[in-house]
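Left out: one protein chain. Kept in place: all the others.
Coming up: chain A.
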């Protein structure tokens, strides 16, 4: 438990606690992490051996989704919960296909944000903002967000592998509604999150237990719940599926898809 913080003091950073952003980087094979992150990540792997595979599958889903969106003509991306944007980050994927793509990264982790800022230095079509997904109004009103993105034109909002850190009490559906209300027709929502569909209880509990020791406890959700989060959007084919099944490049890569634990989908705002 942190020391009592006076209400006028801003949050300070604590690298003594594992960070989900840096754990995720570790699963992806990166070295942007500290001993405390690796220890938590290894504990997670002991509980859920396929955790690195989950992260990789989710990252590949993000890549395919961004490629899909770029092909669909989307040139603006709002990546909330972007973490440490190292291998295969959104602006690299999007700008490789469409150099005029604009990307705003949002993360609550101050170290991830500082790191992102360093990586993005010199790329004036991108920016990073430290904010919490649970405060979508603050994200939408942030001057740096408004400076890069034009909300009168379509924007793809990416909420990938982060919604399971938003508790039911923090009303994730309302968070998504708030984001949706700011979007122009033709915008997209990309969602993925950990799901317990067909998962055994012991495995789930153990994974949640590991995340409880980080700043971000885990909230797994069903396929129906995840589908509900797309309220107001038209799901593009194939709907909400295990992430390897979402528009796979080869039939083999979609095998054993449920082992990926993450469900994901892409929705389009009509009108």
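The rule is short, and it goes like this: a residue touches a chain if its C-beta (ideal position, glycine included) is under 8 Å from a C-beta of that chain, and two chains touch if they have at least 3 such contacts; residues count from 1.
Everything that follows uses one rule, which is that contacts and distances are computed from a predicted model.
Q: Which of the following names does UniProt give to the chain that is not shown: "Tryptophan synthase alpha chain", "Probable glycine dehydrogenase (decarboxylating) subunit 1", "Diguanylate cyclase (GGDEF) domain-containing protein" or "ABC transporter permease"?
A: For the chain not displayed, UniProt's protein name is "Diguanylate cyclase (GGDEF) domain-containing protein".
Q: Given the contact definition stated above, which residue among A:178, A:227 or A:253 touches the chain not shown here?
A: Checking the options A:178, A:227 or A:253, the one contacting the hidden chain is A:253.
Q: Of the listed residues A:100, A:118 or A:169, which contacts the missing chain in the full complex?
A: Going through A:100, A:118 or A:169 one by one, A:118 is the residue touching the chain not shown.
Q: Residue-wise, where is chain A in contact with the chain that is not depicted?
A: 8-13, 15, 22, 27-34, 53, 55-56, 59-60, 63, 84, 86-88, 92-93, 110-115, 117-118, 249-250, 253
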